[in-house]
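Selected chains only, in their assembly positions.
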């Protein structure tokens, strides 16, 4: 089988390669008309495979070395609660999603990661057996298909992530685990360094951060994880898949606490130049699996690949349609636009919002913090 | 043939129907990795038909009643100058683009508009015969295929638009014409009202504005066109396909004069709620063909369709994945996000940019104005 001949994720990371991750599916497919905000469930894998396939393809073309299965929130308990998906089973979605990712990955040199995310069951029950049963069921769906490794993502209690890792490791496959937490730690106040230690001890081969906060904040959190591992004498690869939005105000709660979430985040979107800076920072921090989450569109992934093209000794296919640092503007009909065909211009530009009645920063809801505070006390 | 049974564009407009247009192809396909900024040519119709097909489909699903062929800047002279496309002919692109639009339009109730845009030849030669020959050649490509009507778009000299209309009207088909001009008038200072008069006299059935400026500014310009027609005792349908960006600073030059063009426009992007306001304003101004241009993604088109759902007596397919005015947030796990499931919240929100070092407004390049001033003198 085609994918067998590919280098595995650990083989790549152990060799010091930079692995470019893919971007965010749910927000982008919401904008394209296939995902329902509020529910955020991935039934499009069954209902509209062409839309999911096309987005996979765009990320691949932008340079992604890994395609994550579009299986976000696809545990049976979550689907049931959400109520958005009634005539399709979770197993059907999981299996369709694996096929879609595999099909597109095989068009290039990419790997497929089967993804599980946090379950409503955990918060409700805190029951290890129940939660693990849910992860096991989803894992079994994946194992019927041809996936390369697993990623646990978007979990904000390290305990739940540890349980997921423990289940997935029973498959014998490589497991990566990313928490959606801030530098302050997980939802119970466990600091990032300690979170990383617990995940690695549970068997995670790659650890890091995804979603909830902006790229530079997430780099800081991964650094704290790295320091925690070093202090504990442990080793693991590091990965990062942050938001594609500026969220300087956020603390624990991340971007769901912002007034703009989820339908007015446009002004916070990263430019491709913001991503160049992020990719360099992540690389300098020692992170070698570098991708994105909500808000990362294909051109953001391409910007990672372009910033690290020397380190990766290649440019992605989509760079055929992109002059590095704006070089293709040399062709523009207007002389003042041609003058923008250079790195210094874009690197130093502070983009105006065109919204003179809008502020720069918002007051995030602090319900999350309050919730957290009361949880720590109890 | 399927499309024969559809009501034509004039039939719909004459009946008082609201026609929802599609959104912007070039900027969106640039972000997806298929169009090269600076060149902006549509070779993807041949090279990557799946990407163009998918974007057509998303606009259809969002409620578009018309799909424009992806033939922007696809005159032979432009392709040659651009130098981006060498092994594919303009005719190949034009024909492939017609097939793609037709294929997807037939999945719904949509019409196909064959689109021509401004030619480098006009600015260089000002020679009517030469310019008309170019439009004629492109028209002939279209006429080999099954298109419903023509649109002349993205022209900033009314004279060139008039020539295009005159050519296209020889086909016997309906012709719409949109200029990319500001309320100050075209590049030679012809005011919008006078532009409209000339276009209608040349044979245009539908006139209006596209691209270059933000929605509310474009509504103002179309109103001026309407007033001009009324004063001249002429009649025509009105259409509008503005930018999906806030550009309050721009004058003649439009958004290409902004420092953020074209790679840092993110912060200026319209939210879906901005679009609701725009759709209502356009409707109130008597415009009945309402769509978007650069910056309009599928969810923006859906917002037009949702705002005017009562007038259109229907919701688009993609509204299955969208609670009106955020209603689906009722399902969100966080109580403070659930509190946002209401119209008042989104209608009144002033979104923060998350960029405290960025200003609200920029100083546009004034080269355009200077160019214009000197042209008027000569």
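All chains are identified by letter, namely A and B, in their written order; residue positions are counted from 1 within each chain.
Basically, a contact is a pair of C-beta atoms (placed from the backbone, for glycine too) under 8 Å apart; a residue touches a chain by one contact, two chains touch by 3 or more.
Remember, it's a predicted structure, so these values are computed and weren't measured experimentally.
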Once every copy is counted, not just the 2 shown, what does the total come to?
4
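One rule holds in what follows: only the chains that are shown with their structure count from here on.
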In whole angstrom, what separates the CA-based centres of subunit A and subunit B?
33
Please output the residues of subunit B touching subunit A within their complex, sorted ascending.
30-39, 50-51, 54, 57-58, 61-62, 82-84, 120, 214, 245-249, 256-273, 297-299, 302, 317-318, 320-323, 326, 328-337, 340-341, 346, 349-362, 365, 367-368
